[in-house]
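Missing here: one protein chain of the complex. Every other protein chain is in place.
Let's look at chain A:
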């Protein structure tokens, strides 16, 4: 779909990376074409083009085998991926490469994903250095050749490991959006490489990074849902006029614009906060957790309006709307749902105390 004029605020250099991604998506991941291709023939050429452009390993420094893009540039790629509801493990491979790079572990070629992908799952490092544990809801585990694993040992030490996917047991599952969301079991798996995580790096930080990635994707999907809903309302005629001329429809679309705007603002602000953070403090936590919470809420409210505007046609597999609406709903669950982060944020706020709430909100 032709989406010009990225809605995200990005500096010129970020635009170049984002524009590269957009062009690849427009050429090889057009929603209409993909939707008709039942055999998934589009996947291999798309992945090849993304790889050739260095996008899956965007966040991996050049000396670790990546393309060394900035965090901000990578985030702008994720926004674009959301606008196209891209159904290949691009975000997952980027996150995996980023995680490995934290411990200066070089990234291999091919698809990767992150284990665990939920704040409640834990992978442990055994005394012999092998890894054990179960992670549910791991996006694209079935498609991944390697996993970037965050694990902790009995003494609370945190490690980052590169693991060969074929050494793990993978029970395939399908998420709301139709993409793989699998259960990965590690039973004394010897990793390819393990290194100690940098000081202060923990699972919360990984989950928030994943959460911001999902927030950007949801915001992107909502931008597209708004665009195709507005377009449809200007084409569809009922009661002898375009449905866009009915005030009830106009007001619904205005609400969808509001949800899309809220998601965009929350997600891009969180991405900017992480990209420029010197320390991972309460303010960055607020930005990241709030983005995941608010974007997830927007996915529900906004997606419902997009479907309402489309009527029955939007409920069919032939129509592209579900590619965005269902993925946006599915993305809510990855790396901690909005309920999970709301509890964590609520605890943090209460812990700081009532008089420290406004200073936190108004900190930047």
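Everything that follows uses one rule, which is that a contact is a pair of C-beta atoms (placed from the backbone, for glycine too) under 8 Å apart; a residue touches a chain by one contact, two chains touch by 3 or more; residues count from 1.
Convention: contacts and distances are computed from a predicted model.
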| item | value |
| --- | --- |
| Per UniProt record, name of the chain withheld from view ["TIGR00659 family protein", "Insulinase family protein", "ABC transporter permease" or "Acyl-CoA dehydrogenase"] | "Acyl-CoA dehydrogenase" |
| Contact residue for the chain not shown (choose from A:293, A:306 or A:326) | A:293 |
| Residue of A:92, A:111, A:182 or A:338 touching the missing chain in the full complex | A:338 |
| Among A:192, A:230, A:277 or A:304, residue touching the chain not depicted | A:230 |
| On chain A, residues whose C-beta touches the chain left out of the figure | 3, 5-7, 9, 223, 226-227, 230-231, 233-234, 244-245, 247, 249-251, 253-255, 257-262, 264-266, 268-269, 271-273, 286-287, 289-291, 293-294, 297, 338-339, 341-347, 349-351, 353-355, 357-358, 361-362, 364 |
